[in-house]
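Only one protein chain is missing; all other protein chains are in place.
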Amino acid sequence: MIPANPEWLPAGSAGLVALSLGVAVLATAWPRQAHRIGLLGALAVTAWVLGLSATFLHAGPDPETAATRVALGGWEAPLGLMLQLDGLSMTLLVLTAVVALATSLYSLGYVHDRIERRQFWPLWLWLWAGLNMLFLSGDAFNLYITLEVVSLSAVALVAFTGTAAAVSGAVRYLLVNILGSLSFLMGVVLLFGEHGVLDLVLLEARTEAGPTERMAAVLMTAGLMLKAALFPLHVWLAPAHGSAPAPVSAVLSGLVVTGSFYLILRLWMGVFAPLATPAFGILVGLLGVGALIWGSLQALRAGRLKSIVAYSTVAQFGYLLVAFPLMLVDPGAWRVVVFFAVVHALAKASVFLAAGTLQHAAGHDRLAELGAVLRARPRTVFALGLAGVSLMGLPFTGGFIAKYLLLEAGLGTVLAGSLIGVLWVLAIAGGGLLAAAYVLRMVAPAFHRGRRDAGEAVSPWMDWVPLALATVAALAGLAGVLTLNTLALTPGAP
Amino acid sequence: MNALLVLFDLVLLAGIVGVAWRCLASTDLFRAVVLFITFGLLLALAWVRLEAPDIALAEAAIGAGITGALLLVTLERLRSIMAERRSGRPHSPPPDPTGPHALLRALHDPLPEHRTFLPALSFALVVGGLLVTALWHQPQSVGLEPVVDAHMDVSGVDHPITAVLLNFRAYDTFLELAIVLIALLGAWSLGRHDLIPARPAPGPILPGTLRLLVPVAVVTGVYVLWAGSHAPGGAFQAGAILGAAGILLVLARPRQLPMAPAGPLRLGISAGVALFLLVGLYGLAAGHGFLGYAEAWAYPLIILIEVAATLSIALTLVALFVAGRPAGDDT
Amino acid sequence: MSGAALLAVPLVPLLLAVFIGLRPGRARLNRLVPWAALPGLALAALAPPGLEATLSGLLMGTHLAVDPTGRAFLGLTAGLWLAAGLFALSDRRDDPRRHRFYVFWLLALAGNLGLILAQDAIAFYLFFSLMSLSAYGLVIHSGKPEAWRAGRVYLILAVLGEVLLFAGLVLAVHAAGQSSLAAVAAARPEGWALVLLVLGLGIKAGMLPLHFWLPLAHPAAPVPASAVLSGAMIKAGLLGWMRLLPIDAAGHAVLGEALVLLGLAAAFLGVLVGVLQVRPKTLLAYSSISQMGLMTTGIGLALLLPEARGWLLAAVTLYAVHHGLAKGALFLTAGMQRQWPVTRPARTAFALFTLLPALALAGLPFTSGALAKNALKEPLAAEALSGWLAHTEWLLTLAAAGTTVLLLRFLWRWRADLETAADGLDRPRWWAWGGLSLMALLLPLATLLAGPTALPLSVHDLYGSSLLWPVMLGLGLALLAWRGVRDRETPRVPEGDLAVLAEAAWDGARRTRRRLALPGPWPPRIPARMRALRLGARRRLEAAERMLTRWETIGLLFSAAMLGLYLTLLAG
Amino acid sequence: MNGLAETVAHTLAPGLLYPTGGAILFALGLYGLIRRHHLVLRILALNIMGSGVFMVLLGVAARGEGPPDPVAQALTLTGIVVAVSATAFALALVVHLTRLTGHAVMLPGPPDDDAPVEDISREEHHADGGPAESSAGEDRSA
Partner (left out) sequence: MDGGWLLLAILFSSLGPGIAIFFLPEHRQGLRTALNLGGAGTKLALVGVLLAGVLRGDEYHFSLPLMPGIDLVLAADALSLLFASLSAVLWFVTTVYAIGYLEGSPRRSRFFGFFSLCVSATVGIALSGNLITFLIFYEILTLATWPLVVHRGTPAALRAGRLYLGYTLTSGLVLFTAIVWLTLLAGAEGFTPGGYLEGLAETHAVTLQVLFVLLMVGFGVKAALVPLHSWLPIAMVAPAPVSALLHAVAVVKAGAFGIIRVVNDVYGAELAIELGLTAGLLVIAAVTIIYGSIQALRTDDLKQRLAFSTVSQVSYIILGVALAGPLGVIGGLVHLVHQGITKITLFFCAGNFAETLGIHRISELDGVGRRMPLTMLAFTAGALGMIGLPPLAGFVTKWHLGLGALEAGMPWILGVLVLSSLLNAAYFLPPVIRGWLGERREPWHEPLQAHAGPTRFETHWMLLFPVVFTAALGLLVGLYAGLGLSPLGWVSLIVQRDYALPEFGL
């Protein structure tokens, strides 16, 4: 084994960007081999990310030595663009790699039409590259661009099935995304006008609570809320995620939305940190409670499997919002939030993949008529259930650890004397019940007595990948300490 | 302070806002699109006033030109789809009971006008007001002009905007190229391209004009590209001009779209990003950082990238205009 | 070794019960049933004094022993069961369910023998319960509705007795700090413990007012079962009292007085209600209540007169043995109605065997009854009891008159259904019956010859005027009644007196409960309205989400979110 | 008086005038976005919003005495290209949607429980038509 060397981190980060872009470009230029390129690329990028994370962890435990800023083209900020690798981005990169690898493998089975394959893979690889770049970006305007890369490729993938529902969902998704991006961009412009720099670190050093910052914060946060489908701006999510192809839904719900949330978090931990007020925390927290309730109720109402899963994303993101007021009391809670997002992404992706398998087998995903297929495909149902358990936040899964830490933070707020903390605690604890209710809705038909019909044959990839990913989601509970330690390597963060 | 200039500014702004207002308020789509194109041209004027000739050029070529063309062709397509539906041609797909028609049955009435009017207006006013407040409180920041200026000599080009675009913030530009490409990939993934709506057989005027215009456009495009290194202009503007020429060509021969060979077309549209990436990788390997150049090689590399980018942009814009992938792409 | 010998007494019948239960078809096993009591009898006869064993691993520590009282009870019990078993063997010959009868028989036997040997609370309770519950199988054996009813009453009272006894034992053991019976008694149970013990054991002993299972169970059970039930099993309660009540030098005036009162009341009420009955076995049951009343009085006296407690306890034991044998014989008599012989000598024997136990019960001189009654009354002469208690002796004597009337009534009703044996005499039954009857004469002899030291009786205790006049009085009364009162086929007081009241109360309660209509254990089904509500909620949710999905709403919400965020940031 | 004139002069400087105009355009776009239903008009509204952003950016860049900030101009250029790409893609989607539904307005609501979603991983699609089943092929031959 070659000992990991912290010196490699800058080249490693830039190399990751280059590698993922290279794979995407190659697949674009040579669509006939796109799936092979994609598979090899997925393996390569995943390996690269894992190697990078090992190196990164090795460079710890001092956040300053581990966190790396890379000047692209050799131009330091404020002139040039900086890539920024720290504990936060590293964690999300690893998450992206895991989910994306699973999705890639799944897609090998799911998208098997020769012609569709050529269209699917380049877009998918661009999406992945966009996500990698988003997490690495350290420049406000560059964030806008990477967000656009992500949203355009995501929209294209949503419309991929070409049905009316899908295209309609895609149009709404696109318009929402553009609106969000423009709002974000307006915020960037305001900040640039005020401070004359775009680099996040430099901006952070210069911001104080003023009208520009406030307006910029509002614009950027609202835009990102729209993109992250945070309640009550979530309405585009279910149509888009519900009608996209399964692997795309998995990535959208698991990663793309998380990416937007990541940005919100990053901004509020850095640039906008001086602006935060208790009222702001309470508003966001209330929105989170609303999201939990509304998303869950809609998931309980929805009649289609993938809609249920999509609404569950809305609900689960409520937790992330609820965490905001907790972060105001205990700044260290942000790590919990990220861990929750990671665990949720893993679980949600596997649920979507499992739903895709079922949908493929049955030819539709109307829950009421899915019983026979559910009964005949215990493996997929098991994956669905296992990931569902993680969503509920029950042991032994990653969801449990995340819920534990959230609850700990919430109770900490209460113990610190915050009355409204009780509401957060209730929401955090009660959300699991609602989650249980809708997970049960999905899984229970498998246990009904009745006809069994395996439906259309599915490829082994579609059979096993959801289970594997669900297992990863479940076992993420064991990675709690590791993740939190990685996150601790974020300089400047509490 | 020049009162005349101020007056000009005010009038221009009033015009821009007025045109935008009329555009959004118009009930006729065609009228709206035409107003939007006007809006783009007025904007170009404003950019000139703001000492941004590059942007003005780009706005005119891309914002007004290409976008206008795209909008117009879209209107044309929509109109033909509607007409086709109304005429109920036998080969139009039968209504699918579970499909779009079921959705359409449930199609909601938009909210009554009076119920969105007040909230929308007040929200727009408040948001605008807040924005203005924020802007008015901003200090006169220097921006990055001095920094850019200080680094111009090592940038390899003479034009600061090109230096920023292709050297200091080459990553952004690279991604911008990628976005154009992704938009095309998205459009292609929707299906094969269809015909541009049938038109009466073009008379002699259009081909004749084209015969004159296309060479001029190509020359202009190449010039704008070349000029980019030291004066307003550059790959995007050039690509837009070339793309416009391509669009004109397409328009002139609606029934026989050039059957672009799939492989080369793919190579062509991805040439810009591919080359850019290769150069970037070279920089990474050579120790200048990803997307970095050795100072001595900066100029030729930038020109190389610009050429490839221009080509790709032009091709991509034409392909976007055509919309839908060429049949050759599926074989 | 001693442990094995002691354990063998309950274990032999227990094992036999298991074998018969597992192999109901084996007729050969059935023949062993009566002899299962033999180890008990042997132990009673041959056990060296002070035989005891402690088995610590068993049941939190088990202590078994044969003490003098226990020996007497063991002898009575084993002997009675043996005789009744022989009787049963032939009585049940044609019963298709006889193996079931035998299983319960043997289980009850094991319990009955075991509880006599048990010297610690837990073992005592174990065997006591075993006996009580197994006897249920004997009571309902016939399967007739009457038997089921009797069984129900019996079982309810038995279980009640069990739990009362359990609670009493727990209290007493807690007070004593250890579970040996001797220690418990030495610790003088008080208060609740005492009440619970008296009641718990009193139910078994037919104590007033918890006696009413007896007149129901006895007529319903098969004859041999009634015999052991009345002869042996109800004595278990008595034995329990003798073991557990604070009969020591201090005595216990309150309890003693209460017991005397209850005992005397039972003695007379038993007779009063009994003579109004019509069925022979019911009559005998009431007689048992009456007689048990006398023994209860004896216990009460022992509590009142601590100095005489040794004598009195021995006398009660003697009375118990006497009553057990005589009543057993009488019950067998009831089962001999179809055995009226043809030949004269046999008829003589039949008459002798019939009359002997009856006369013994009435206390005719030179019978076991005479000895027992005299022994019981002996200390009363010497001691002065105050208040109404001073009349105790007289009342005890008078009770014999009642017994006489009752037994005459029994013989009269019994004779009415006498039938000639159709297919010859049934020898085993005769042997068993005759043997038991003769014990009425043999017992006094045995007592006088090898009596316990606590009870130094002499021959002149076998007669006395106090024995005769009540019998004469009884004869006179009976004659009067026979002449003057027209008999009826249904009893004037229903069988099981208080049980009828209790049943009526229970029925009333049930009706009331039904009227109150408490909800069943299932939670009520979700009514259709809930379902409609759910569907409605679902529709409304969908409509709301559609509303939110409208682009106008998105835009407005987006603007509102911006505004809200701005305001909260400003509110800081 | 002097102060007022100064304020007016300050206000009317392009560095403040144009950003204000941009803000107005942004708000106007937002208003149009909410109020108009036709998708093409919505796309126009978004473009107008975008133009507002660019106007703010360029206006801010033109503040001060020296030459305008080239970085801001470069950003604007990039933004314009991104906007046109997104617009082109959006228009393609709108056309596709109209072809499928006959309407260029957004379809309502959450994914309908009674509207099945086709599954692209199944074999039923025509090998030549791609996922979108349309009348395009017939048009060409006509």
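Which chain is which? They are A, B, C and D, in the order written, and residues in each are numbered from 1.
Methods note: contacts are C-beta pairs under 8 Å (C-beta built on N, C-alpha and C of every residue); 3 or more make two chains touch, one makes a residue touch a chain.
Predicted model only: the values in this text are computed from it and were never measured.
Peer 1: Quick one: jot down which shown chains the absent chain touches.
Peer 2: Touched by the chain not displayed, across the whole complex: A, C.
Peer 1: From the list C:Leu6, C:Leu82 or C:Leu126, which touches the chain that is not on show?
Peer 2: Considering the complete complex, C:Leu126 is the one touching the chain left out.
Peer 1: Determine which one of A:Pro61, A:Pro274, A:Pro395 or A:Pro494 touches the chain that has been left out.
Peer 2: A:Pro395
Peer 1: Decide which residue listed in C:Gly143, C:Pro456 or C:Gly508 touches the omitted chain of the complex.
Peer 2: Among C:Gly143, C:Pro456 or C:Gly508, only C:Gly143 touches the chain that is not shown.
Peer 1: Write the list of chain A residues that the hidden chain touches.
Peer 2: 378-379, 382, 389, 392, 394-396, 400-401, 403-405, 407-408, 411-412, 415, 425, 429-430, 432-433, 436, 440, 444, 447-450, 477-478, 480-481, 484
Peer 1: What does the interface between chain C and the hidden chain look like in terms of residue numbers?
Peer 2: With respect to the unshown chain, the touching residues of chain C are 21-22, 55-62, 100, 122-123, 125-126, 129, 133, 136-137, 140, 143, 155, 159-160, 162-164, 166-167, 170-171, 173-174, 177-179, 192, 520-523.
Going forward, only the chains that are shown with their structure count from here on.
Peer 1: As a test of understanding: of all chains, whose mean C-alpha position lies farthest from that of chain A?
Peer 2: If we average the C-alpha coordinates per chain, C ends up farthest from chain A.
Peer 1: Name the chain pair with more contacting C-beta pairs, choosing from C-D and A-B.
Peer 2: The comparison resolves to A-B.
Peer 1: For chain A versus chain B, what separation do you get between their C-alpha means, in angstrom?
Peer 2: Distance between chain centres: 30 Å.
Peer 1: Starting from the mean Cα coordinates of chain B and chain D, work out the distance between those two points in Å.
Peer 2: 11
Peer 1: From the C-alpha centre of chain A to that of chain D, how far is it in Å?
Peer 2: For chain A versus chain D, the centre distance works out to 25 Å.
Peer 1: So which stretches of chain C touch two or more other chains?
Peer 2: 542, 545-546, 549-553, 555-556, 559, 562, 566, in rising order.
Peer 1: Considering chain A alone, which of its residues make contact with at least two other chains?
Peer 2: As it turns out, chain A has residues touching two or more other chains at 115, 119, 141, 145, 148, 152, 155-156, 159-160, 162-165, 167-168, 172, 175, 179, 186, 190, 192-193, 196, 214-215, 218, 235, 238-239, 298.
Peer 1: Line, ring, star, complete or other: which describes how these chains touch one another?
Peer 2: complete
Peer 1: Which stretch or stretches of chain A touch chain B in the complex?
Peer 2: Within the complex, chain A touches chain B at residues 11, 14-15, 17-18, 21-22, 24-25, 28-31, 70-75, 78-81, 115, 118-120, 122-123, 126, 133, 141-142, 145-146, 148-149, 152-153, 155-157, 159-160, 162-165, 167-168, 186, 190, 192-197, 210-212, 214-216, 218.
Peer 1: What part of chain B is in contact with chain D in the complex they form?
Peer 2: Residue list for chain B touching chain D: 1, 5-6, 9-10, 13, 16-17, 20-21, 23-25, 29, 32-33, 36, 39, 43, 46-47, 49-52, 54-55, 58-59, 62-63, 66-67, 70-71, 74-75, 77-78, 81-82, 84-85, 89, 91-93, 98-100, 102-104, 106-108, 110, 113, 116-117, 120-121, 123-125, 127-128, 131-132, 135-136, 138, 140-146, 148, 160-161, 163-165, 168-169, 172-173, 176, 179-180, 182-184, 186-187, 189-195, 234, 236, 317, 320-321, 323-325, 330.
Peer 1: Please give the residue numbers of chain A that touch chain D in the complex, ascending.
Peer 2: Against chain D, the touching part of chain A is residues 109-116, 119, 141, 145, 148, 152, 155-156, 159-172, 174-175, 178-179, 182, 185-186, 189-190, 192-193, 196, 198, 235, 238-239, 242-243, 245-246, 298, 302-304, 306-307, 310, 356, 359-360, 363-366, 456.
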